[in-house]
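For reference, the structure discussed in these notes is given below.
Note that this complex is displayed minus one protein chain, with the remaining chains in position.
By letter and in written order, the chains are A, B and C; residue numbering begins at 1 in each of them.
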Amino acid sequence: MAAEANTQAPLPSGQRSTAEVLRTVFGPVVQLFLFIIGSAVTLGLIVVLLALLQIGTRPDILTRTLTILPQVWIDGMVRGFLFATIALGYTMVYGVLEFINFAHGEIFMVGGVAGAAVGLFLANNELLKGMNGFFFVLLVVGVAMAVSGTLAVTVERVAYRPLRGAPRLVPLISAIGVSLVLQDLVRLMMTNSDLGFNARFNTPDFGKPIRLFEMTLGERPVPVILSPKALIFIVASIVMLVVLNYLVNATRLGKAIRATAQDMPTASLMGINVNRIVAMTFLIGGALGGAAGALFGLNVGTVNPYMGFIPGLKAFTAAVLGGIGNITGAMVGGVVLGFLEAFVASYLSLFTDGALSGAAYADIAAFSILILILIFRPSGLLGEATTQKV
Amino acid sequence: MALLELQNVHTYYGKIHALKGISVTVEKGEIVTLIGSNGAGKSTTLRTISGLLAPRQGEVSFKGRRIDKTPPHEIVKLGIAQSPEGRRIFPRLTVLENLEMGAYLHSTHSATYREDLERVFTLFPRLRERVAQKGGTLSGGEQQMLAIGRALMTRPELLLLDEPSMGLAPVLVEQIFEIVQMINAQGVTVLLVEQNALQALMIAHRGYVLQTGQIVLTDSAQVLRANEMVQKAYLGLE
Amino acid sequence: MALLEAKNITKTFGGLTAVNDVTLSVEQGRIISVIGPNGAGKTTFFNMLTGIYKPDKGTITFDGKSIAGRKPNDIAALGIRRTFQNIRLFNNMTVLENVLVGMHTHLHAPFWQILTKLGGVQREEAEARKRARERLAYVGLDAQREELAKNLPYGDQRRLEIARALAGEPRLILLDEPTAGMNPQETDAATLLIQRLRDELKLTVVLIEHDMRLVMSISERISVLDYGTKIAEGDAQVIRSNPRVIEAYLGKGAAGAAAGPSVA
Partner (left out) sequence: MTSTISSEGLWDRFRGMLSRGPTAYGFLGLYAAVCSWLLITNPRTSLSTDVVFVLLLLLLLFIYRSQVALPFRVGLVAILLGVIIPYFGTLNPFYIDVATQAGIFVALALGLNVVVGFAGLLDLGFVAFFAVGAYFWGILSTTQIAAFNPAWGPVPPILFYPFILLGLLLGAITGVLLGLPVLRLRGDYLAIVTLGFGEVIRVLANNLDRPINITNGSQGIRDIERPPLIFTDFVRGTLGWQLDDQQLYQQFFYFVVLLIVLVTVVIVSRLKLSRIGRAWEAIREDETAAIAQGIPLVRTKLLAFAVGASFAGAMGVVFASKQLFINPPTFDLLRSINILAMVILGGMGSIPGVILGAVLVTLLDLQLLPRTAAVLRDLQKSGVPIPEAFDPTQYQRLFFGLLLILMMIFRPSGIMPDERHKGELSEVAATRSRGRGEQDQQGGSEA
């Protein structure tokens, strides 16, 4: 026995090399980009193919397809990162507590409303005009993260913690309750303030849309435009994803979160304060959702108390698509779903010659995807197949 | 002063009165075993000590300090580690990461961490071979070793072992009990809960017999081994 | 011909081979034990026999019919019933109802009869209750029939699981660690019950067990699994003296004493 032990490789140390840390943090990001490019290319090829099939009856269809393609890609990116940032909250909470935090869409919405409130406050005090755009985004996102993070922790404390250990459906129903309460509470607050039901999201001037390049298709050149707000959204999301990856994969807190996710009582036997870890999970997930809400509001221009519901549902779909509980999976799922929706929304009307409204059927497409995924690959794109123990 | 002292402890699972006034003392350096049939309250006793369950009545004190209202993660800091029933390995963490979790309260950069790790690998050479393997893919015996090793990584003064031989091949059972004795020889006090009463009484100094939440008998292990009731009910001797 | 015949079955989970090319045949009316260290693949093997997993390779025939890969409920309907390593009763149903659920495949009253209470439905229901109580009486639980299953003591829960399995009128019963967590006295009672299943009810029994006293005393044949592979097969005498089994499973100390209580 002793001889066997001596032939072993050098004793593994607990410390990780910098290269290893970089790999754990940026590995998922690289994976994410592969999926972005993959979805963009695949879906692009599919629409071109569909256009070629129709070219006999509608000669201009290929040009029209290609004309909007870059814009659809950008739209897909924005949607994708939106879903990804919200999905992270679902997936983290699911990972730790194995329950669907149905109210997460409302946490997202609160972030948007908080951001709009900051914008309104600045506008009312004549601070907005000359404000530096970068500083404004930082401020708005910071406030939204703080508000949504705090709210998420409070919700966990009040509505979920008392139910820990109950049958699965109990906290889920409670979460639905929280979702409804938040919608109406925020509505009550908004309609009784200057914000109003449909609140404008005041921002400083971010400058002109960026012309990425021009395509010459047919007679006239078609510019491909990226609005500065969309750019802010994409960049901010990427930064958040990287930071989160570092937090979960390379810090002591992340280690505690992973252990708590796998076995809560045993984690507490290791000296981990599991209640604090659960609260931290809600804080991080909530803050990410809040940031997404603020960025979304900023990008779209208005916020309202019911705006969290549908994106929340989609983001959940994204989390499941990627493999719920898996952080990289949530991002990948979000991006794939975002692209898919953008393509359906833009091309369905085009290919059916306006008979079907793309925007409405994008929702149906998203849910159909959810059903298909759950049936054929219940563990999602990146989820580990878990076999049931008997 | 005893290292660990339970006085008249009552613990409930919901409405079920699981421990009905249990008093146990463990002195420093001992191996003490709790034996009894399923549902007698052995595991409940350990879970009450480690803080996973809160007693409704009675006192638990460790080194003279009350700990019955202390949460489990604080109790670990005081020097009590538990290797839980069913082993409860983190299945998706590697063996090394599982051990790191045991050392959660200490820095993995410190020299003592390396010493601790070395100690575990010396006790369980099998774990060294499997450092990079996921906990969930280990065999039952290896998981048990990991569970004990992980508990040792918290640097405990008192080690609570819950059914370490459960479901193991006879060949492994012998090994595990030998190792428990080695750990004890290194200065760790052990409170051992066992279904396998015979083996437990072979290595323990003293023992308690539990029946439906109450202690019905306590004595030195030698005396218990010779006790007729114990022989009949728990040792399978006629 | 053997009642159950598993030939060369293999199951892998993501690179880990849990059961590797195992063959087992069980003749009508025998008590067969499968032993081996934890993680050796015993429960996985059971799960393939009962349809919870589909074997990657190999064939399983029961009473001449191929059952590999069939749904668990179909296999149960054919007459293979089981108990679980971690007791799986319907905790919030009464003891009697647990047994009635076990009879599911033998109740056939159509939907319209249930809605209208016409036809034979009420007779069938009364008959089922009578039979369920007989099963309970057989394992000695008739007095507790109105209790919720979760309120039974541990040993009774194990017996209720057996009664529920019997309610399906199986020809083959698979017991997964039926005495886990029992003290020697309870184990003796369980041993007796298993023998009665075979002698009185003419059942064929396959069991997974760690208690060597029980295994050695009642099984006609023992198969030993280690790392998913069958390393030995034979009666108690053969197994006890097989060096591979001693090395992998029994240990030197226990091997000699496996017939009686072991003293290390």
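For the reader, a short list of remarks on this structure follows.
Criterion: a contact is a pair of C-beta atoms (placed from the backbone, for glycine too) under 8 Å apart; a residue touches a chain by one contact, two chains touch by 3 or more.
All figures in this text were calculated on a predicted structure; none of them were measured in a lab.
Touch with the chain that is not drawn comes from one residue among B:137, B:181 or B:212, which is B:137. Residue C:104 is the one among C:54, C:104 or C:202 that touches the chain not shown. In the complete assembly, the contact with the undisplayed chain comes from A:170, out of A:29, A:68, A:170 or A:222. Within the complete assembly, A:268 is the residue of A:39, A:65, A:249 or A:268 that touches the hidden chain. Among A:26, A:206, A:246 or A:361, the one in contact with the hidden chain is A:361. Taking the whole complex into account, chain A touches the unshown chain at residues 97, 99-100, 158-159, 161-174, 176-185, 187-188, 191-192, 263-265, 268, 274, 309, 313, 316-317, 320, 352, 355-357, 360-361, 363-364, 366-368, 370-371, 374-375, 378, 388-390.
Take chain C: the residues that touch the chain left off the picture are 13, 16, 18, 38-39, 41-44, 50, 52, 71-74, 76-77, 81-82, 84-86, 88-93, 97, 100-102, 104-105, 107, 109, 111, 114-115, 117, 121, 125, 128, 148, 150, 164, 168.
As a working rule, only the chains that are shown with their structure count from here on.
Ranked by separation of Cα centres from chain A, the top chain is C.
Work out the mean CA point of chain B and of chain C, and you get 31 Å between them. Of all residues in chain C, none touches two or more other chains. None of the residues of chain B touches two or more other chains.
Within the complex formed with chain B, the chain A residues making contact are 1-2, 4-5, 8, 11-15, 252, 255-256, 258-259, 262-263, 265-274, 384.
Chain C meets chain B in the complex at residues 16, 36-40, 153-155, 177, 180-187, 210, 212-213, 227, 246-254, 258, 261-264. Residues 50-52, 71-73, 76-77, 81-82, 84, 88, 90-93, 96-97, 100-105, 108-109, 113-114, 117-118, 121-122, 125, 128-129, 131-132, 150-151, 154 of chain B touch chain A in their complex.
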